[in-house]
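For this view, one protein chain was removed and the others were kept in their places.
Think of it as A and B in the order they're written, each chain with its own count starting at 1.
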Amino acid sequence: MAAPPPVAPHRRGLVPEQSSHAGGGAILSVRGVSKHFGALAAVDDLSFEVMPGEVLGIGGPNGAGKTTLFEVISGLSPATRGAILFDGRDITQASPEAICHAGIARTFQLNAGFDSMSLADNVRVAAYFGRAHRSWPGVKVGADTDAVVAEALAAVGLADRAHLLTGSVPVLDRKLAMLAGAIATKPKLLLLDEPVGGLNPKEIDHVMGVVRTIAARGITIILIEHIMRFLVELSTRVLIMHHGEKIYEGKPKGLVSDRTVIDVYLGEGASERLGALMAARERA
Amino acid sequence: MAGPLLAIETVTAGYRGNVVLRDLSLAVEEGTLAAIIGPNGHGKSTLLRAISGLVPLSRGTISLAGRRIDRLRPDEVVAAGVVHVPQGDLLFPEMTVVENLMMGAYLPAAAAQMPKRLDEVFALLPKLAERRHQIASTLSGGERRMTGIGRGLMADSRVLLLDEPSLGLAPILIDQIYEVVVRLKRSGRTILLVEENASRVADKADRIHLLDHGSFVWSGAGPELMARPEILATYLGG
Partner (left out) sequence: MDVLIQIVASGLTLGAMYAVSTIGLALVYGSLNMLNMANGALLALGGYVCYFVATTLGLPAPLAVLAAMLVCGLAGLLIYLTTALPMLRSGEFETRIFIATIGLGSVLENVIQKVFGPQPLPQPLKAPGDVVIGAVHVPNQNLLILATALLLMVLVAGLLQRTRIGRAIRATAQNREAAQLMGIRVGQVYAIVLALSGALAAISGIMISSLTSLSPTMGAEPMLKAFIICILAGLGNVHGAVASALLLGLIEAGAQYLLGVRWSFALLLLIVIAVLVWRPYGLFGRRQVVRL
């Protein structure tokens, strides 16, 4: 497997870690981060760490601030307070492009894709612009980019359909293309925002398999999802947000016995079903 | 009243040359909850859009209480009592939550009941009450879903079409929404909904219809479906 590309010299906004505290080897360190929109705190003094190779699942009621958290980490919407360290470097105020080139990739809740282009071309855009800073985009994409594209498409299972137009394919393929684009940027950390919403169980299984393959390559993953089966089976650790704060952090199985989580997020019915599901898997 | 409230007969429809619905027939009895399940991209949303008038039919008819509605404009279909809550929510982005809800009661009959309906929707979805003056384009995905559903409940509907009501909602909210749906059905409304997860509707729907490649391949009651796991496995897996 190829090593990650070397750090380019001109990355704006990445401040080398100044303090002596090394962060304990965490690949992502979120420290006291708040995001305010006027008087509303969408993310409120949130702190957590993610170790390399982990899969952190984030859940929480609608409007809890989960997607906003992703926007803050990926640089689209900088934090109003607090600090975010990635691989030891301060990325709190860095631009989204710099953060992408540093090795964080992200997918979105809504099917974000260039409809008039093929699936392969969508991934090509990500592979070309997402891996390195291009001051002068060239006329041709280059063989190394093409190789990355082919590999990403194969990893998600789209190799045979890659020539189809994005606007004409079913929603599963669009989501897979978005995922392929994200991994084509050769990230160290992948942020997945509700990757399986709207998919049926067979399709969810497929995406779970793809995510497991990606995780197996050593890419750290943070995912947001409401489909509990997906969340608990993939995550090594789960964090539940509510009103911008953390109300639970721990193992997936602890979810069904945490009173607050059941009251504000799962509800009695879902927590019973989830408990039964997890118990069955454990026995299997 | 004899016959089903909503009758869809040998309907063929699609977009720009692609046929999506093929010779499809469906009957929904008044006061029942019918669920449509099936793989993505096979026509579930298209069917609802054909009923509400957003997609024209190339063949077949759709009737409400014996009266044909398939040639009507979408606004006329609404006036006839068919309310469609679409999957993409389609909120009015520059209006607030409460303004969006009020648009749901645009037609005169519903407008007269506006204050009462608003109270009911807010009681049902307290999160919306919290955010009532927030501009729709700044809401989170799940909050938009709630607003879309709430807006659909503001109108006077004989038939309510819900396209994936649980999409993007937290588990506790999904249970609450389905509680509402069942309550609505019990109070006499007719509901046709599209759902990705068959097990969620199995114990609530009066009839379930499995749509595959634009045609219904199976119809029956919930318990029947759960007793035949091979059907689900073939089309949906799990």
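Everything below uses one rule, namely that a contact is a pair of C-beta atoms (placed from the backbone, for glycine too) under 8 Å apart; a residue touches a chain by one contact, two chains touch by 3 or more.
Here the structure is a predicted model, which means the values were calculated and not measured.
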Touch with the omitted chain, as defined above, among A:92, A:109 or A:220: A:109
Per the touch definition above, residue among B:65, B:103 or B:129 touching the missing chain: B:103
Positions on chain B contacted by the hidden chain, ascending: 52-54, 73-75, 78-79, 83-84, 86, 90-95, 102-104, 106-107, 137-141, 151, 155
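Just so we're on the same page, only the chains that are shown with their structure count from here on.
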Rounded Å distance, chain A centre to chain B centre (Cα mean): 31
List of chain B residues in touch with chain A within their complex: 37, 39-41, 87, 127, 131, 138-143, 145-146, 164, 167-176, 196-197, 236-238
Of chain A, residues touching chain B in the complex: 37, 59-63, 66-68, 109-110, 169-172, 194, 197-205, 226, 228, 264-267, 269-271, 274
